[in-house]
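Every protein chain of the complex appears in place save one, which is left out.
Right, subunit A next:
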Amino acid sequence: MAMMNAELKPRSSLIFSSSPSQSHATPLPHFGPRLGEVNVQRQEGAARIAIKTPGMMTATSRGVVPHLSRDHVRLTRAICWVHVPFETFLEHNPPLPITQPGPRPLHQFLGFSPADHVLSVSARDPFDGRDMPANNKDYVATYCIRGVRKLTPEVWAQYDAACNPDIITALSDTPFTSAPHSNKRTHKSLERSTAWLANLLHSVAARRREVGSDGEPLTGSLSNVLVHMAGGAVVQARKAFAEGLMEDLEEFKAVNPSPYRRLDDGVAGYVFDLVPLRAALSARSKAADEDLGDDADTLKPRGAINTLTPTSSADTSAMDPAALSEVLRASLQPLPTHKPRLVNSARSPHEMLRLVRDVGIDLFDAHWAQRAADIGVALDFAFPVALGDTQPVDARVAGSPRTKVRPGEKMDLGHNLYSGDYAHDHSRLAANFLDGRSHAQQTAEGSPDARPVCPCGACSPRSPGTHILHSALDRTSWEGQAGADTLEPPFMRSYVHHLLHTHEMSAHSLLVMHNLSVLDAFFVGIRSVLEHAGTEEFNRQVDLFLETYDEEMVLFDEAKVDWVQVEMARGKGRLAREKIKQAESSLGTSVDV
C-alpha cells in the first residue's frame, strides 16, 4: 500500500512551526539556531497555548513545582509547559491521577490550568541517573518511594489514555546499569525502544477511532507522543535508531494495522535526556570496550540523586561539548526538521546556548535553575550580555550590586544568598533586571532604564486584588486601604538571606519564582537576537556570553557548602530529613517542621 488512509491518521493537537515572524518559505534549519513556536490546541476552535522556542519547560517533583503553592504557580508566567515524571504515582495502584474524573484528569489532579499549562509526562524523572535493576523486553524499571516498579508499555498506554496529558514520552529502554554497555545491550535497547514507541502509537491511533457521544472523534483526548532518542554514546546506534523511525512500516502491517506509514509520522517531537547520555559519554571516553552483557546488570545500592556536597569539578568539566553535539546530531540527521527537539537536564545556560547554536535544540527543562533555588542561589544573568557587564563597575551605582567576578575574570551567574555579603544588601534580587515598581516609577518620571523587568513574585510583587472576606464587616478593613493590585517594592536580598539562615521555606518560594523568570528571560533574549539580528550576531553573542559568565559554577559549590552548614547547625534530625529528601527527589528541599 502506497499511502495510508489520511482520515485514520490522528490529528495532532501539538503543532510546531517556524516562528510566524519568519517567512513560511524558510524551513527550519537542520542544525543551527531555530526560531519556532509550539502550539497546543486541544479542540478545534479552542484557544491555543503558544510556547515560543527556543524556550523552557518547568520541572516537577511528585507532581508539583517544588516550593510553589498553586497561586504562586499561576503568578509565575514563566511556567507554561510543565513536565511531570509519572513514576512517583506508581506507589499506588491504580495511580491516583488516573482515578480523577473529568476531561483532563492530570491537569485537574495536579491543579494546573488547561487554559494556561501544557502538561507532558514521562515515566521516569529525567534527572535521576542512579543505578536501577535492568529493564527487560516487557517493562521498564521505575522508581517510587516504595521501591522499584515494573512498567509495561501496555500499562503506560492505559495510563496515557486515562489521564490525558497533552504530551507523553514513549517508554525508552535506557540502561541505568553500570556503563559502558555492550553492543548487544545497545542493540536490545534500540529494539525495545522502537517496539515500545510503536505500541504507544497504536494505542493512540486506536483511541482516535473511538468517537464521542456526538459522533465526533475524541481529538481532545489524544496525547502527542514524544520519543526519547536511544543509542547512548554510540553514534552508529543513534543513527540506526533514528533511521528506524523513518522506515516504511509495510512489513508490520499484517500483524499490526498501522495508521502510519512510518513510526515518525506519529511522533510529535524528539527528546534527549542528558543525564544518562553524559554517563555513557564519560564511560566511552574512559573505558576500553568491555563486553559486560546483561548478566552484569545487578541492582546497586541507590545513592542520592543529589549530594549535599559540591560535585567535584573534574566531574562537571570532563565532558567535551563537541562530543555531546555530535551524538545529538547523529540522532537528528535522518529525521525531518519540523518537529521540536527537547533536552532535559542541561546543566548551565552555557550548555543550552551551545545546543541551540550547534544542534538546534528548541526546548530545555529548567531543572538547573530550579535546583539553584533549592540551594539559595538567586540567578542574575542575561542574554545578550548587558552592555557594561564586562567592565568593572562601582557596584553601588546601579543600586543593585552585580554578581561576583572570579579570578579568571568570569562573572557568577547569580548570588549565593547564604553568604554574609548579603546580610546588609537591601537591593532587589538581580542587577540585570529592574523590579516592577522601580520600572513604573522611572517610566512615570520619563527616565526609563533600558534593563528589562523581572516579572516574578519576588521582584514585582503586587498587592492582592481581592481578599477573602470572613465576615460582613471585613470590607471595612480593605476599603480604607489604598492600592489593591498595585506594584509593591521588591523583596530584598537581605530578606532572603535572613529567611535562608532561619530555615524559612518562603526563601525557596521566592527564589523558584525568580529563577524560573530569569531563565525565561534568557530564552526571550535568545529569540530576540535571532529574530532581529540574525544567526551571525547570535553566534557572536554566544561567544561573549561564554567568555563573560563562569561555567565552572564555583558559586553553586559555595552555596552547597553554606546550605549544609546551616542545616547542620540546626541539628542531626534536620540534616537526616534533608538527606532523605535529597535521595528521593531530584528537586526540592525537605519540609521544615
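Assume a residue touches a chain if its C-beta (ideal position, glycine included) is under 8 Å from a C-beta of that chain, and two chains touch if they have at least 3 such contacts; residues count from 1.
The rule is simple: contacts and distances are computed from a predicted model.
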item	value
Name per UniProt, for the chain absent here [options: "Eukaryotic translation initiation factor 2 subunit 2", "Protein farnesyltransferase subunit beta", "Queuine tRNA-ribosyltransferase catalytic subunit 1" or "NEDD8-activating enzyme E1 regulatory subunit"]	"Queuine tRNA-ribosyltransferase catalytic subunit 1"
Candidates A:N183, A:Q236, A:S285 or A:T502 - the one touching the absent chain	A:T502
Contact partner of the left-out chain, one of A:V40, A:L68, A:L151 or A:L263	A:L68
Contact residue for the chain not shown (choose from A:S19, A:N39, A:S182 or A:S494)	A:S494
Those residues of subunit A which, in the complete complex, touch the missing chain	61-72, 88-89, 92, 96, 99-101, 108-111, 145, 423-424, 426, 457, 461-464, 466-474, 476-477, 480-481, 488-489, 491-492, 494-495, 498-499, 501-502, 504-506, 508-510, 581, 584-585, 588-593
